[in-house]
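In what follows, a single structure is set out as C-alpha cells and then discussed.
The complex is shown incomplete by one protein chain, all other protein chains being positioned as in the whole.
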C-alpha cells in the first residue's frame, strides 16, 4: 500500500486544471491590448471620416479608389482560410475536433490583435505622431502573421494546453514581426504570399517547439491518434477552403492591377497540378493503389505554399504548373518517409505534418523566388513592370535583379533561423510545469479541456438490432 | 381499459401531419409573391438595361461605378451568414440538424421575397410610377430583414412546426419593415449593422413568442436536448462563418469609401476581443476550467451584434476592443445565469440562447451607438465626415449630434416595443391548434417532419469488437 502511494505520487496525473491560468491570461492580455490600442492605434487616411475631404486634395475622383475595394474581397477569403481553413483542417483527429477548431479560433483572435500592434510598430508607425494608422491592408497582414502561429500549432496539436498556445502565439507573433521587418524592409526581399516569412518561419517554429516538448510516451494515447470517417470529412472542409482561397492569399497584398491578377493566376495553376501529383504518389504508395486521406487533405495544398514568394513574378503559366508538380510529389513523399524519420531519429513528433505541408514547400518557394528574381529581365517585365514587381524604388532604385535573387535567398535563411532559434527558446519556456499541459495518456482528447456532459451519438438499441438484422451477409 | 381509452383521448399525440397545411401555405404565399412582384417590382436604374444610356447623363465614366461593385462582395458574405451561418449554428441539437438548417433555409427563402416587397413599399417606392425599383442594396436589406426572423427561430428551435415558422416569418418581416421605417426614416437613427433593428427586435420577438408558447412538460423530450460531438462540430461551421463575415454585415450598407472601410475594421476588432473574454468566463465557470462549446459557439459572436449601430462611427480601434470585451463577458454570463433564470422564473425557454447572443448585445449596441453619436464632434469626424456618417442632409440638416444621440436611444425603445408586443401577438396566433406543432415528447426530433428511412450510422459489430479489444485499459 505504501508502494501504491509512492507510485501515485510520482505518477500522479498532470494537473490540467486551467481554471485560473486561462482566464487570467485572456483577461490580462486583452486588457493590455486595449491599453496599447488606446495609446497607439488610429484609423488610417482611407478609413477615417476625414477621407472625403482629403479625396479632392489627393486627386481621387471616386470612392471606388479607396483601398477597401481593391483588397476587401481578398481579405475576407484570407479570413476564411485562417479560421475555417486552418481550423477545420485540424479537426481530423477522432477526439480532438473541438480542440482543433476551438483553440485555433482562440489563438487567431488573440494573435490578430497583437500582430496589428507589432507589425504596426515596424511598418505603419508615423514617427511624427507616434501613432499606428490601420486600414484594410493591416488587417490582411495581421491575418498573415497569425497564420505562422497556426502552422506551428499543427505540429503540437493535441499535446499542449490552451495556455501554452497563447504563450506560443505571443512569442510567435513577436518573432514574426521582427523577421518580417528584416526580410521585407532591410533585405527588401519580395514575399507577397509569405513562402518564407509565413511558411518557413511558422513551420520551423512549430517543429522546434515540438522537438523541445517531445513526449517519449505519447503511445499511451495512441488509441486517440488517427481519424474517423466523419472527422476526415470535416477536415476536407478545411482543405478545400484553403485550396480555393489560396489565390486570394497570395494576391491579397500585391500591388494593384496586374500584380494581384497575375498572383491569383499563378497560384490557381500551381495548385491544380499539385493535386494530380499528390494523388499519383499517394496511390503509388499503397499495395492496391488506394488513396490516403492524409495526403489528399494536406499535400494538395503544398503548391499554394510554394507559390507564395514568386506568385507575383512572371513565372509564366507552365512555370507555375511545374512548381505544383514538384511540390505534390515532395510533400506526399514527406508524409511517407520524412515524417517517420523525423519522429524516430530526430524525436520530432509532427501531428499534422507541417514539415511536409509548410516547411519544405516554403523552402521550395523561397528557392523558386530567388531563381526567378535573379533571372528577371526587362524584356519580360517591361521597365515599369520590373519596378512595380520588385519595388525598385527609393533606396533600392539601383538594385539589379541578380542582387535581388541573392537577397531573396538571404531572406529565406533569416526566416529559417528565426523559426528554429525562436522555436527552441519558446519550447523551453513552454516546458515549465505551470501551463497545464496534458499527461501523455490524455493527449488528443477533448475531454481534458472541453466540457462534454452530452452523450456520444449512441444508436438506440432498436436501430442497432434493426441494423444487425438487415446487415448484408458476407460473400467471401 | 375504459381508463386507458379515456387517457388516450386526452393524451393522444398531437397531429403533426402537415401534408396539406405546409404545401398550401407554400403555394399560396409563393403565388401571392409572384402577383405582387408582377404589380410592383422592377429593376432599378443600375440593374436595368438602360443603364449604359443613362451613364453619360449621370456623369458616370466607368461601369465600375455601378453600385454592384461596391456592394456585391459584402452581399455574398451576408448571404452566407444568413444561410450557412444561421443555418449551421442551429444544427447543434443531436437530432434536430435537419430542422435547424432545413427550416432556416425555407423561411429565409420566403422571408427574403416578402422583405423585398415590404421594405420596397416603405423605402424604394417611386410615388410617380407606383413601382418598387430594386438593386443590390435591396437584396442586402432583404437578407438583413430575414435575419431578424431567423434570430427569433433560435428561441423556438425544436418546438414548432414549419407552418408556424412560415407564419412567424410573415408577421416578423412585416413588423420589421414598419419598425425599420420608424427608426431609420422618422427618427432618422443610424443603425448600419442593425443592433437595434435586427438584433433587439429579432431577439425580443423570439423571446416573446417563446414565452407565449411555453411548454411546461418539455422535459419529456429531454433526452433529445443537448448536442453530440459531431453536431457541435457542425455548429462551429455556422459560428465561424458568422464570425468571419460579420465585418461585411456591418459594412454592407454603409456609405461608400471610408464608411464601409471603418465599419469593417471596427467590427473585426470588436469580435477578436470578444473571443478572449468569452473563453475566459467560460473557463472560469467550470470547476476544472474546461470550456463549454455552447459559449464558444455563441458568445464569441456577441461583439458583432454590439458593433452593429456604432460600426460606422469613429469609436476608434480601442473603443471597438472595449465593446467586444464587455460583450464576451456579459453574453457568457447570460448563458450561465440569465438563461436558467428566464426559464425557471419567467417561463421563457430559449433553445439557442438568443437573449444572450442577440437581445442583450443588441441593447448594448444601441446604448453604445447613442453615446458615441451624442459625443461625436467635428474635430474627430471633419465637417463632411459628420454629414456622411450621420446623414445630416435634407430635413435633418440642422440636427445636433446630441439630439442624434437621443433619437438613437428612442430607436432602441421602438425596436424593443415592436419585438415584445409583436411577439406576444404572433405567439397568440401560433397557439391555435391548427399549425401542426409537435407534442412535448416529440420536440427536438427530426423524425416528426423529416423522412428518414435510413438507419443511423451503426458500427458494424466487427469494428465494435475490434474497438473493445483495442480499448486502452483504465489506469485509475
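Observations
In order of appearance the chains are A and B, and numbering begins at 1 in each one.
Just so we're on the same page, a residue touches a chain if its C-beta (ideal position, glycine included) is under 8 Å from a C-beta of that chain, and two chains touch if they have at least 3 such contacts.
Remember, predicted model here, so these are calculated numbers, not experimental data.
In the complete complex, the hidden chain is touched by one of A:143, A:180 or A:292, namely A:292.
From the options B:62, B:129 or B:393, the residue with contact to the unseen chain in the full assembly is B:62. Summary of contacts with the chain left out: across A:268, A:418 or A:449, the touching residue is A:268. Per the touch definition above, the residue from A:138, A:260 or A:331 contacting the chain not shown is A:260.
The missing chain lies against subunit A, touching residues 64-65, 69-70, 73-74, 77, 94, 226-233, 236-237, 240-241, 243-245, 247-248, 256-258, 260-262, 264-265, 268-269, 271-273, 275-277, 279-281, 283-284, 286-293, 296, 300, 314, 316-318, 321-322, 325, 380-386, 388-389, 455-458, 460-461, 470-472, 475. Considering the complete assembly, subunit B touches the hidden chain via residues 16-23, 26-27, 29-31, 33-35, 37-38, 41-43, 46-53, 55, 62-64, 66-69, 72-73, 76, 79-80, 83-84, 87-88, 91, 95, 97-98, 101-102, 105-106, 109-110, 112-113, 134-136, 139, 162, 220, 222-223, 230, 234, 237, 436, 441, 448-457, 459-460, 463-464, 466-468, 470-471.
What we mean here is this: only the chains that are shown with their structure count from here on.
Separating the CA-averaged centres of subunit A and subunit B is a span of 32 Å.
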